[in-house]
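Removed: one protein chain of the complex. Kept in place: all other protein chains.
Here is chain A:
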Amino acid sequence: MMISNGIEDEEKWLAEGIAGIQHNAFYLHRAVDSNNLREALKYSAQLLSELRTSKLSPHKYYELYMRAFDELRRLEMFFKDEDRHGCSIVDLYELVQHAGNVLPRLYLLCTVGSVYIKSKEAPAKDVLKDLVEMCRAVQNPIRGLFLRSYLAQVSRDKLPDIGSEYEGEGDTVMDAVEFVLQNFTEMNKLWVRMQHQGPVREKEKLEKERSELRDLVGKNLHVLSQIEGVDLEIYRDAVLPRVLEQIVNCKDELAQYYLMDCIIQVFPDEYHLQTLETLLGACPQLQPTVDLKTVLSQLMERLSNYAASSPELLPEFLQVEAFSKLSNAIGKVIEAQVDMPIVGAITLYVSLLSFTLRVHPDRLDYVDQVLGACVKILSGKAKLEDSKATKQVVALLSAPLDKYDDIVTALTLSNYPRVMDHLDAGTNKIMAMVIIRSIMKNKTFVSTSDKVEVLFELIKGLIKDLEGISTDDLDEEDFNEEQNSVACLMHILYNDDPEEMLKIICTVWKHIMAGGPKRLPFTVPPLVFSALKLVRRLQGQDGDVAGEEVPATPRKIFQLLNQIIESLSVVPAPELALRLYLQCAEGANDCDLEPVAYDFFTQAFVLYEEEIADSKAQVTAIHLIIGTLQRMNVFGVENRDTLTHKATGYSAKLLKKPDQCRAVYACSHLFWVDDQDGIKDGERVLLCLKRSLRIANAAQQMANVTRGSSGPVTLFVEILNKYLYYFEKGNPQITASVIQGLIDLIKTEMQSDSATGGPASDAFFTSTLRYIQFQKQKGGAMGEKYEPIKL
């Protein structure tokens, strides 16, 4: 009876027990030293009687047991030496059985039995069989477990194993197996029974104590695995069925879990592979609460490590159909364990998936099968709430991505998106990010519109708002990161075939259209550039073959681009749209499509006029327009005039004088394209520069008026630099004298108000002058040209 009166009492009892053992050990030693067998038996029996206590927890009992154990070793030495006690081993074997109390009797019997086997006066199997049978007399779980563990310990090196000195003469390895199996069975029964001993209120404590004892039981399996003679055949036919039978029949959760795990850990993987069906067959028969997911995961982990250890093993895996057996078993376990939380089931499939990925990386159908099984489990249930389960699903979905460098592989898995559907929106997005990252990492091009379709279906959590989730409460930083990832992704969608590429673009367009105004600014630009890239590729081969229906022509693409950019108006993002229009215009320019290019410019100007209100934005925009326009060579005179006129007009209408000034002198470049056949209208260049000078003057005066001092001369210096540029480029309108005049003007300005120039403009001017000086000194044609200018 296990009555716990607190830890102190237990300590006391343990101390008493130890004292009892020490006391009797003293007399035992004396008896042994004087070769007195009778006394030795008497005191050893008394010593062992201390182990009859029921008052100790397993932990403390173990301590007591170990002390007794040490004494028994000494006694065994004495028993071995027949010369000392003068009693034959056979007689001794009887003699110790005269002890009246069963526990000391059996400890002594095991001790003598061990000597008996060693003496070889009787076949080992007979002695072993007798010992393991006689031990039945101890039915108390703790005492029985320790007694049998003692038996296991002393018999370990005396089993009739192959190659052991105890083998032969009718003693076969089967006898050894039989003995260990029987001891195992009995120990397990005792161990399982432990839970029914003692009051219910201490159940938890009991379970803890029980689990402390588990290794005593498990040791038997370890011993079995160490028997050399247990080959695959014996394991399959004798060991495993018997062990499993005991595990199944004991109907105890703790035992079943522990022992299944034990089997998996102690026996070789090769055996597991060959007996997979038997081993797995036991799983659904276990108690519904047994943590089979851990057990099976361990098994699969081991098997995949085993498979990885040598490529020659693969045929074996195929031969035994490891995958389908595992898959079946998992299905059955999930069916049998009704209360298994969904996370458990998913975990099982994650393990199966990693197994198949490692063992059969070429079998995509397996992967899809696993995913399909998950879909089956998840279906009928709402979105996953359980965070652990979600984690497992993410693991499930990530595994194939990690394995296959080629994302396309995952895209062919029909069940993949179906699994993703069961994730909540947040996780779905995380998963989508994982997918994108995987693609980016491996730089795998997604090359067909079908695949793109699938891919975008997969990452739709990023592409559009999912039901029930508003984008408002999203962290902006996260959102930006996500969308940037999507943008990156677009560059990896690529096909050499323009037609297919166009299809890809259309597919993407279709998807990102659904993204709403928050996403478009992120997703439109990469798409536009992707389309422009396609245009560039086409422009070489584009002959506009008449009559032939070519689906992917630049013209068509530009049409599409127009639509795409237009979509930004809902955002609205006029500045971005403007830039994109300009890019397109350039593209059209390169394709020699004047009307298209013109059209894009028109769009840009419309935006400028109607949408861009901020003055700074205007400045930037106008410079962009000017820059782009400058590079256009497709326009006829008329179109070009219209556009340059517009541009100069807008430049002069900017809000601030300095901005006006700068925009206007920038416009001068519109009339001077430094190409072979670029237009070179020196007059209009000069006009622009003069105009900007006027504006600079005006700005200077305005500064005088408002602040009582002149404004910065920087503008003048900048204009001077423009003059110098055109001067060098050979614009006939720009002469040395004009430059001279400007330099003098600046000098006067600076002298008149030296306080305001500021070091920046001073330095700028100084270095400009130094440049002129340098050019003069350099000589040659340019030196001559500069010669007249005096500094």
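Points worth noting:
In this text, contacts are C-beta pairs under 8 Å (C-beta built on N, C-alpha and C of every residue); 3 or more make two chains touch, one makes a residue touch a chain; residues count from 1.
Throughout what follows, contacts and distances are computed from a predicted model.
Among the names given as "Vacuolar protein sorting-associated protein 26B", "Eukaryotic translation initiation factor 3 subunit F", "Ribosome biogenesis protein WDR12 homolog" or "V-type proton ATPase subunit S1-like", UniProt records the absent chain under the name "Vacuolar protein sorting-associated protein 26B".
Interface note: of A:25, A:89, A:138 or A:378, the residue touching the hidden chain in the full complex is A:138. Which of A:22, A:88 or A:101 touches the hidden chain is settled by the complete complex: it is A:101. Interface residues of chain A with the unshown chain, by the touch rule above, are 1, 52, 94, 97-98, 100-103, 105, 133-134, 136-141, 143-144, 189, 193, 197.
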